[in-house]
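Missing here: one protein chain of the complex. Every other protein chain is in place.
Should a chain be cited, it is by its letter among A and B, assigned in written order, with residues numbered from 1 in that chain.
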Amino acid sequence: MNDIFKKIPGLMWGSLLMILFFVIFAPNYTNQRNIINILQNSAIIIIVSMGMGITILSGQIDMSIGGVMTASAVISAMYIAHIQEPTVTDILSTFLIGIGVGGVFGFLNGLLIAKYKFNYWLVTFAMMSIAYGIAQVVTQGKVISGFSKSFRNVTTFSLGNIPMVVYIAVLVSLFMFFLTYKTKFGMHIYAVGASEKCAAQSGIRVDKVRFVIYLLSGLLSGFGGVLLVSKTNFASANVASGQEFTAMANVIIGGISFDGGKGGLLGAFAGSIILTAILNGLQLMGLSNYWQQVFTGIFILMIIIIDVVSQRVKKTKNTRRVYKNA
Amino acid sequence: MLKTTIHKNLNKHSRLLLLIALFIFFSIFTDSFWSPTNWSNFANIILQQAPFTVLLSLSMTISIILKGFDLSMGADIALVSCVVGFVLRATHSPLLAILAAVGMGALIGMGNGVLITKVGIQPFIATYSMNWIVRGVALVLLGGSQIYDFGPTFRPLFLQSQYTFFIISALICVFFEFVLSKTVFGKYIYAVGTNKDAAELSGINPKFVQFAAWTLCGVILGIDAVMYTANLGVAEPVIGDSFVMTAIAASLIGGTSISGGAGGVYNAVVGALILVVLTNGMIHLGVPSAWQQVVVGCVIILSVCFEHLMNRKRD
Partner (left out) sequence: MSSEQHENLLSIQRVTKLYPGIKAVNDLSLDIRRGEIHIIVGENGAGKSTLVKIIAGLIRQNSGDMLFEGANYSPASVLDAQKAGINMIHQELNLMQDRTVAQNVFVSREPIKNRLHVVDTKKMNSDCNKILKELGLDFDASMLIKDLSIAQQQMVEVAKAVSRENKLLIMDEPTSSLTQKEIDHLFTITRLLKSQGTSIIYISHRMQELMEIGDRITVMRDGALIATKDIAEISMPEIIKMMVGRKIENVYSRTKTTAGREVLSVTNLTGLRFRNVSINAREGEIIGIAGLIGAGRTEFAKAIYGKDPIENGEIVFCGKKISKRNYITKNAVDFGISFIPEDRKAEGFFTGMSIKTNMMEASWRFLFRNRIIKNGIMNKMAENGVTRLSIATPTIDKNVSELSGGNQQKVIIAKWLVHESKLFIFDEPTRGIDVGARAEIYSVIDALAMKGGAILMISSDLPELLGMADRIYVMKDGEVCGEVCRDTPDFTQEKVLSIAIGETKTA
């Protein structure tokens, strides 16, 4: 029992308390339809949070996630919008296109940051802008909607009362868990994040690791973008605006720290569901959309502050303890 | 000897040359750029459009000197604009509105400053979080609506002369040029931006310097918001999405070093002018506005590459 106590990061406790609040006070919070709603709403953000998760684990951050999702969404939307009766091949191609768009951005990020050592903040931020710009160009400011049922079914088809998109999210998550918890590459992600210097000196090809991380993050964002179109039946030039911020928050709630090398994707998974559940609760309580945004912003900032401060306190405590015992 | 002199001067004045080159380029390749109507358009660029970008660029330049980026710019301007709108609708007094704007801007700046110095969050993350909160607050204040009722004196105060915006931003630039190059505080900013540890060991208090600088950036944005609102004629919470990218692009292309500790008003102004001419030229070339965002993003990446190359050569 004590072990579980230790494993769940402090922030999660706070968030769980909030959820408890909603369980008590929000109407219909715990009935089956709402729970399915929460799971369904968190599915896509879970997928892209995996990408954000590995980037932060490696000690950096990918700001382009929202932009890449948007670009992928609109480009794949444009492809399939005109096809009235898409075949399986058409739908598959749509997904490949979306993932491909993500891959291109991921590749560029990886190239500039891992190989040419440019500042990762700036590169991913600029990529985000370029991606949003491309989305603007493609849509001409218009909204694309009204996709075929078969395309939409990819995410919304209900299997045993649960929409497909949830299963997809679980599958992707299981793959990412496997990658990061079990494989050698996963170990190297942690090593690079824990101490890039140590990793390099021990023989890890840091640039290769980082390149793959950005590529993977891009692919996941691309995938998320297409799923978003399928799920919401809708694509526009700011459809995924701000998702990187949400992904950041999910990851931190889940115990992954900005320092790098700490935490795990399980946390990203849990954090995504928790944050979605909180937002859901707010909505059920009747909070207006705008207040939700303020609240989300403040909540996320609180999380970041608590994380930063507690990391610092832990470090000092640790140094003191270690040197006292010397 | 001659070669190094040329090389040195080229580096120093390269931005100005770029500005002139762009100008010439657009003149040749568009019909409308050089027409008599565009001559007044040119004045329009300098007098009407550039001032906003110049102030954005100036605020961002100060942040970059201190090794940070201000990602909350767009939201800050939006919120101050809403506040201005509220004050004007209630009191019709331009003076109160301006005071409120400066106050609100300073408040936001202090918010950023506290997060960065007291809590110790990296500027990127701190301002990024503030961005969402500030935007949210603006949306809560005004929702989807706008305020048009500024009272009889506000807009005319700014619009009666076409030189007003230019003069205001010029004054601010002159003031900050003075602060940055002629005051002790300015020296502190450069010291902290170059080497925070050495600055601290030299008896400078980096936390205070950063806090004060970020507050000042907020004030600049507050004034910019007043001008923007006066020009636009409406206060609404959704403006400013592209401001951050524009500001970063302007600052970097103007020559501010991305590694901090260097740069100044000159870089901010020249960079802003380049960006405004570029945008204006693109419009005249018929480039759709959507592409412009892509171009701005590329400009940032190219500026970083350019600086990388220049530094590589020096080593």
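To be clear about the criterion, contacts are C-beta pairs under 8 Å (C-beta built on N, C-alpha and C of every residue); 3 or more make two chains touch, one makes a residue touch a chain.
Everything numeric here is computed off the predicted structure, so don't read it as measured data.
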Shown chains that the omitted chain touches within the full complex: A, B
Residue of B:F25, B:F86 or B:F185 in touch with the missing chain, whole complex considered: B:F185
Candidates B:A262, B:M282 or B:L302 - the one touching the absent chain: B:A262
Contact with the hidden chain (one of B:A75, B:V140 or B:I204): B:I204
Chain not shown, touching residues in subunit A: 178, 182-188, 190-191, 194-195, 197-199, 201-204, 261-262, 318-320, 322-323, 325-326
Those residues of subunit B which, in the complete complex, touch the missing chain: 181-188, 190-191, 194-195, 197-205, 261-262
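Please note the rule applied: only the chains that are shown with their structure count from here on.
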Approximate Å spacing (C-alpha centroids) for the pair subunit A, subunit B: 31
Residue numbers on subunit A that touch subunit B, as the complex places them: 112, 116, 118-119, 121-123, 125-130, 132-134, 136-137, 140-141, 237, 242, 245, 258, 288, 290-291, 293-298, 300-301, 304-305, 308-309, 312
Residues on subunit B engaged by subunit A in the complex (per definition of touch): 69, 71, 115, 119-122, 124-125, 128-130, 132-133, 135-137, 139-140, 143, 245, 248, 258, 288-298, 300-301, 304-305, 308
